[in-house]
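Moving on to chain A:
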Amino acid sequence: MSTATTETVDAQAEAAVEEGEKREQTRLAALWSQHYDLVILPAIIVLLLVFLFLYVGTRQLDTIEQRVLAPANVGGLLWQQILLAGASTVLVLLIAVPLGIALSRRGARRVQGPVLAVGGFAQALPPFGVLLLMAFWLDFGFTTAVVGLTIAALLPVLRNTVVGLQQVDQSLIEAARGMGMTSRQTLFRVEIPLAVPVIVAGLRVALVLNVGTATLASYIGAGGLGELVQQALRLNRINVLLVAGGIIAALALLIDWLAGVVERIVVARSG
Partner candidate 1 sequence: MSETTDQPVVETPDGAGKPDMIVLEGVEKIYPGSTQPAVSQLDLSIPQGEIVMLIGPSGCGKTTTLKMINRLIEPTSGRILLDGKDVTHVNGDQLRREIGYVIQQGGLFPHFSIADNIGVVPKMLGWDKQRIRQRADELLHLVGLEPSTFRDRYPRQLSGGQQQRVGVARALAADPPVMLMDEPFGAIDPITRDRLQDEFLEIQRTVGKTIAFVTHDLQEAVKLGDKIAVFATGRLEQYDDPDTVLTRPANDFVSDFVGGGAAVRRLSLLELAHLELHPIETDEAGAGGAAGRNGTAVAEVDGSGKPVSWRHLPGGDATGVPLVTVPISGTVYDAVDVMLDSSASLVAVVDEEGRAQGVLHWNDLVGGLRTRERDA
Partner candidate 2 sequence: MNFLDYLASNSQQILFLTQAHFLVVLIAVGIGSAISVALGLAVSTGEPDPRRFSLDWFATGIREGGLVFTAALLTVPSLALFALFLPITGLGVTTAIIVLTIYTLYTVLRNTVAGLTTVDRAILESARGLGYGRLRRLLTIQLPLAWPVILNGIRVTTLISISIAVVGAVVQGPGLGILLLNGISRIGAANSFYQVLAGTLLCLVVAAVFEIFFAIVQRLTIPRGIRV
C-alpha cells in the first residue's frame, strides 16, 4: 500500500518536473518566436566584420595603409564618432521630447499640423548641408559638429514624438480626467508613462540619424570615422576604403540593434 503511494508520489513529482521543463521550454519557444529577428542583425554584423578581416588579412598592406589602419588611429576616430553621435543625441532628446510633449498639449494642438508638415518636408533637407553651413557660421571643430548634428536631427525626432503622442490612447486620458485627475496629474501619471515607448523610439531615430551624419563631420574637421573614408579617397587606397565602410556600417548596425533591444524591453515593461 505504502509503496504504491510512494510510487504515485514519485510519478507525480516526475510529471511535475517534466511539466516544469515543458513550461520552461514553451516559455523559451515563445520568447524565441517573438524575438528571433533580433538575432539576424548581429549575424549580419559578425559576417561583415569576419569578411573584412579575412579580406584585409589576405592583402599585402603598404606602409600608408598600415599607418591609416593602425588600431590606435581607427580606435581614436571610432571614439570621436561615438562622442559626436552620443552628445548630439542627448541634446536632441533634451530639446525635441519636451517640445513634442508641449506640442501635444491641448493649447498647442493647432501648431501640430504645421510642425508635422514641415517636419515631413524637412526630411529632404540634407544634414550634410546643415553641418557645412554651421561651419561657416561658427567654426570648424567638434562643438560645431555637435550643434549641426543636433539641428539636423531635431525636426525628424520632433515629428516622430508628436506622431507617437498622437497615438497614445485618448480614451485613457479622458478616463483619467474623468476620475478627477488634474491636467498636471494626467500628464505625469498617464500621458508620460504611456509615452515612454514613443520617447525611446525617438532615441532610436536620433541615434541612427546622428551616427550617419557624424560620419560627415570629418568634412568640417571634427574627426570621426568619415576621416578614414576621406583619407582613403585622398590616398586612393581601396583597402582602407573597404575597411572604413565596413567599420562604419558595423557600428551603425550595432547601435541601431542596441537601441532596438532597449526599445523592446521598454515596450514590454510598459505593457
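Per the selection procedure, all candidates are chains of the complex that A comes from, given by their letters.
By our rule, a contact is a pair of C-beta atoms (placed from the backbone, for glycine too) under 8 Å apart; a residue touches a chain by one contact, two chains touch by 3 or more; residues count from 1.
Only a predicted model underlies this, so the values are computations on that prediction, with no experimental measurement involved.
K.L.:
Any copy counts here: identify which of 1 or 2 touches chain A within this complex.
P.N.:
The single touching candidate among 1 or 2 is 2.
K.L.:
Spell out the part of chain A that touches candidate 2 in their complex, as residue ranges.
P.N.:
37, 40-41, 44, 120-121, 123-130, 132-133, 135-136, 208, 211-216, 219-220, 226, 229, 232-233, 238, 241-242, 244-246, 248-249, 252-253, 256
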